[in-house]
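Subset of chains shown; positions unchanged.
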Amino acid sequence: MLFHEKLRTSKRDEMIDITRQAAALIARSGIRDGIAIVYCPHTTAGIAINENADPDVKHDVLLRLDEVYPWTHPEYRHAEGNTASHLKAITTGTSQTVVVADGRPLLGRWQGIYFCEFDGPREREYYVKVMAD
Amino acid sequence: MLFHEKLRTSKRDEMIDITRQAAALIARSGIRDGIAIVYCPHTTAGIAINENADPDVKHDVLLRLDEVYPWTHPEYRHAEGNTASHLKAITTGTSQTVVVADGRPLLGRWQGIYFCEFDGPREREYYVKVMAD
């Protein structure tokens, strides 16, 4: 079963927790056991699974990714100027696959599913595809 | 359904658009709804989903990845000398999963599927596995 969600981001770089929405869609699918793919159809945003407890983790992750993949670079050619966004999206990944067990995403205690904006703020979307065993 | 494809790369670092081939194999599978996994069986090449419009994005992505994971390093031990290729492949990922809807990969408007060569030129291969709902 396939679900299509929209969201609005508010910063250039931002990790938005979509765990509750993803879990609600998995529940709505009625599928008890299988997998779910959370998929980002953008090339300057991605999906990551990471810590849901301390918000400072998001701060630090975005800070360092921005140093490793800086916004400006003397040899970048891409006219749109957002090469860094593409590199960050490739690093986090375009999608994440989670196990569905007993109708719920089988996440670790500290895991959340994040929509990672790397070129916002924008209107964005993502898909949740649930596959039964 | 499982498909096995071959390709020849022509540079050390290269992103080759395989979207059309992947879409053709998904169509050939006859599966209307499900997922497809594009899988790279190499450890010095990977699969990424990224922008299909401006070729300068590929240039910039490969340029910066080569700075973050440089070819030579005073402390590298791997005798084959291609540690950087392994690091780049880990960063892009060995495979990508896409949603199949109505017999087609559900990609975003600007998304393409890329075979990422990081130690070419070589004869390479990849798999496309299509799973039905």
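Side notes on the structure shown:
Note that the chains take the letters A and B in the order they are written out, and that residue 1 is the start of every chain.
The definition used in the following text is that a contact is a pair of C-beta atoms (placed from the backbone, for glycine too) under 8 Å apart; a residue touches a chain by one contact, two chains touch by 3 or more.
Keep in mind that what you see is a predicted model, and the values were worked out from it rather than measured.
Counting all copies of the one sequence in the full complex of this file gives 3, of which 2 are shown in place.
Everything below uses one rule, namely that only the chains that are shown with their structure count from here on.
Matching CA atoms, the turn from chain A to chain B amounts to 120°, rounded to the nearest 5.
For the pair chain A and chain B, the distance between C-alpha centroids works out to 19 Å. Across the complex, chain A meets chain B through its residues 1-2, 37, 39-43, 68-69, 73, 75-80, 83, 86-87, 89-91, 93-95, 97, 127, 129, 131-132.
The part of chain B that touches chain A in the complex is made up of residues 33-35, 48-51, 54, 56-57, 59-61, 63-65, 68, 91-93, 96-99, 101, 106-111, 131, 133.
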